[in-house]
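Removed: one protein chain of the complex. Kept in place: all other protein chains.
Up next, chain A:
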Amino acid sequence: MANYYNIDDILTEEEFVPVVFHKAANGVLIDPSSETNSVEQGAKVELPLWLAQELCLRQAVSISAPACFNQKTRLEIQADAACVDLRSRSPYFYEFGCKIAPLVGDKTVEVLLLSAFKIRYKEILTKAYTAAHTSTLKFLTLLTKEETNLYEAAQSSMAAFKKWRKGGPRLQRASVLGRKRKPIE
């Protein structure tokens, strides 16, 4: 599978989701503050997605929508998607949403993601190709990993082109030869 070794995918699945346990579990240390090593039935815990997914398949837990997709976020995105700080919620916002959607059975998530992404994409586009560095620093902190990749791709290709336009020698002296070497006595 293309995504098994993908670091971004692995990190996406590290995000926490709230789950409700259907069965009691022994010998697990999920909640550091609890005295016993077990989780009772009906307890609400935050688990990473990879664990929650497996347990859900075995019918041991039921997953509810994570906090980053709650109503507050949705309202913010509807108001102005470009300024929402998605990175503070989760740096893998979009991928996380894609993975969560089939588990939680929530159809509205994809629409939300798509609309948010469209708007932010326009912003990234305009800023990536034209702007100077100082004005965009604040904007960059709002982007998720995916969007940051987009931005950097555009930036690097533009920078490479400008460097080529400036000219300069077509053959470069290797850096190893640059140092003055003492003659060996």
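FYI, contacts are C-beta pairs under 8 Å (C-beta built on N, C-alpha and C of every residue); 3 or more make two chains touch, one makes a residue touch a chain; residues count from 1.
As a convention for this text, contacts and distances are computed from a predicted model.
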Subject >> Chain not displayed: protein name in its UniProt record ("Protein YIF1", "DNA replication complex GINS protein PSF2", "phosphatidylinositol N-acetylglucosaminyltransferase" or "Pyruvate dehydrogenase E1 component subunit beta") >> reply: "DNA replication complex GINS protein PSF2"
Subject >> Contact residue for the chain not shown (choose from A:Q41, A:S88 or A:T126) >> reply: A:T126
Subject >> Hidden partner interface residues of chain A, rising order >> reply: 1-2, 94, 98, 101-102, 107, 110-111, 113-114, 117-118, 121-122, 125-126, 128-130, 146, 149-150, 153-154, 156-158, 160-161, 163-165, 167, 170
